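The other protein chains are all here in position, but one chain of the complex has been omitted.
Presenting subunit A:
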Amino acid sequence: MMKRKDPPGGAKDAQGRPPNTRNNKRVKVQDARNIRTQPSDAALEDGKLDLNKFLSAREFEIRALEKSMAKCKAVNATRVFQMVPRVMRRRTASHNAKRVPKRLQVQARKEMLEDNTPTVESRKRKPRTTRARIRAETMKKLRYLADKKKKKTKKADDGTVEESQPKGKGVITTRAPRPKIRRNMLNEPPKADSKFRKRQIHKTWLPTHLWHAKRATMTTPNSPLWRFAIPLTSTAKSYRPTHRASGQKGAVAWDVSYMSTIGVYGTSDGIERVLRSLGLVQEGLWNARGKKWRAGVRKWTGILSSQHKNGRRDIGPATVVWNPEPPEPSSDEVETSSSRPKKSQRQILVRTHPSCFLELFEELVKLAKGQKPQLYVEDLRFEIGSIELIGPGSTEALLGILEPFHETPETAECHASVFRSLAGVTNPASLPKDAILAFSAKDPRLAYPPKRTQIPDGGEQTLLKTLIEWPVEENLKPYSIFDRESRYQASRIPSQKSVNRRKGANAPGEPIKVTAADPPIPILLLASRPATDGQAQGTWTMLAPWKCIQAIWYCLMHYPLTTGGNPRLGGLEEQRQIAFEHGTPWFPGDFPATNAGMNWELEQRAKRRSDWDRRPKSKRLEWKSLDLGAGRKGEIGDGLACDFEHLLGLPKSEAPRTQERSDAVPIPDPAAEAMVLDPPPERVESGGTQGPSQSPLSSIETISLVTKSAFNALVKSADAEQPPAGSIVTVNMEFITRGVAKPCARIYRLPSKPKVNVVSSTDAEVPATPEISSSGLPTDLREQWLAKVPSQASGNNNTSRKGRSGAPRMPAGVDMETRKKTLAQSLLTTELPYPRPAANQVDIGGHPLCPNEDDLIGFVTTGAFSLSEGRATAIGSISAGRALETLRDTGVREGKFCIVRNAGESVGWLARWELV
């Protein structure tokens, strides 16, 4: 059997090795590694050392060493594809010469020949399994049949032309069928291309799936996320580049077509009632302040909630956009039309996260059916796709690819001109709050490749004028993205093939002219500000018909930013990262008080558990033997979970799979059927845990969230009002000195002050032993922790360490006097108590101990070192009751200190929490 490394045939050389390039290379390497030396006796002359000769010999040796080092570096085993910059390397170990840039292909081919790299085209590989063999045979047969058919038709074409269909006679032309959108029911995902249909049985691909699958880590085939194949993170290293692109230079783009859109239409009163019962109860939305929102020129983003037996419960974040009313007909038209004023019919879009989509849809259907006259709900999940952008270059990237469709002054859309005037905006947060722009755009492929946007002369002044006045309300027309017909027309954009053909016929460099075949693409742009104010970047969200997303995405990814490079691609991880750097909670991971968030948490638990189980016993954390100091053993609660059940004293919940929906919201019958049908039955066994219809109805579903404003009101209220039992608040923590929190880290409050037992004033002398309270902890634990807070004036935080450092060492060779002095000093500075107590009894190597379990207030859901803060931050949830108690007892400053200890570690670190 021949080895892969040995090329076939060939004679052998003198050493018995076949003479080939590979052996030549080996010789070269050996030569490079060989360092020449000169024997030292050459410098000896009659027993005397000739210094000159000796030195020159050493000099020669050093030269030889350096030369060898350089040579080794030159001949080492690098392949040519390793010269490609990392961002351009699509596959890490690309041995395929066709995959490297053209200029390197010749060299790569040569290297492959030298190495005898096997080159197999998977298409032409001989089938090995029975299944593959059968498939190959079928393919062969089909090919034969297709050939036969082709021949037949060709013959028919040659022979009988007159047999073609009679034209213009009895032929009825109808419009092509549009995809059905059922009212109050869930819709089917778009029918996949037959080639890819089998891979999309349990999930749906994003419109840009094929592009992403080559460049990003996707969810694994049998565990999709929220019934979609979602890119998780880019295959190239991207943590720091994403941070830079999102804040300083560049742009990051996501295909977030998995976000679900729901349309609701009916009378405006009915819609108002539905929205109010979904939790949009702020008066500011329904009085004069909310006029712009209701007119459709602003959006609303917030948390929706639903009414349950025991109070309200959050569903998840959503964005609500109204469709503007059609312009009122002029007065004479009103007279001619029916005298009875028609009740105004309105339309809204609700855009939400797929993990809470089903819950919201059920709730909406229930509410819509309860209205009189009835409202209708449409599931527009696969009708409308979306792209999200962040970064200083996001606006210019959008400007570079979206050109208004209507350009003549008569037909020009007002929003389109406002959008074009945004050239020079480097942060969508500098637009008015919650701004919306809706217009029709040209197919971006007509002007491919996209060009850099130029800022017009004196653009700064006009830009500021636009930003202040924001003239979007003149002759407002209904947005075409709400219109099913225009969405459908837009989804029939010409194929890439025909665009290419037109481009070929066109002069080079010229944009392709718009013809009747190019439909306008309805676009809805939403500008959102970060939750935290300041200079942080805002986000653009572009909604467009699902079928147009791919064309837009390809152009977007090739837009040349003025600061260099192209927009980066982002995945789910990047979305979490940016939310974390902005200090905002990410849905669903940081929302354990919602069903979607709890599902996420349970999945994460299962994942951590299986990872832990897979490790050998000797290499995994033994939770029971964790030493927390002062004789406390074992982790509090489950070490692999953000154990809110333990914290709030709820019965233990089980894995998300095993629960059945028992007393959830009563579902209207047809919708319920559709929903039961919607997840295919195989899915239940498929092992994934993402089915939105499964929600663990258990004890943890009773956890509720207290909002920031509600909590602040509770803090301010004079009477000892208590938050509802089992409620939590979401907080953002910043570490004060050191420490990095990981998910599942435990959050403690500072231990309460010891009960006042002031001994008489004789406590001038130091007590011989540190006082130990009944719980086994030092009584001054709170002071120990507070001493860790750097004082404002000096900023010196290591005073405690200095004080605790041991006695100075006795210097060697000093006189008796100094010895005595040093000894006396050491006696005085010896730490008391003098034999020190056992390790981890009063402190952990000088670090204060963690408080007891009754001071546990919550868990960290996301934590890492934050590149934007330059220190570790974390986002977590803490028990509202305990937090409020602490704030009332110790005041706002000290009450907000907390101690964060990672699960499985005994050392905690001081942090400060803020509500988010």
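Everything that follows uses one rule, which is that a residue touches a chain if its C-beta (ideal position, glycine included) is under 8 Å from a C-beta of that chain, and two chains touch if they have at least 3 such contacts; residues count from 1.
Throughout what follows, contacts and distances are computed from a predicted model.
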| item | value |
| --- | --- |
| Hidden chain of the complex, named as in its UniProt record, picked from "Alanine aminotransferase 1", "Rpp20 subunit of nuclear RNase MRP and P-domain-containing protein", "Cell cycle control protein" or "Ribosomal RNA processing 7 homolog A" | "Rpp20 subunit of nuclear RNase MRP and P-domain-containing protein" |
| Residue touching the undisplayed chain, where the options are A:287, A:310, A:408 or A:495 | A:287 |
| Option from A:105, A:217 or A:430 whose C-beta touches the chain left out | A:430 |
| Full-complex contact with the absent chain, from A:96, A:563, A:890 or A:906 | A:563 |
| Subunit A residues that touch the omitted chain in the full complex | 282-284, 287-289, 291-292, 392, 424-427, 429-430, 432-433, 452, 455, 457-458, 460-461, 463-464, 467-468, 470, 533-536, 538, 560, 562-564 |
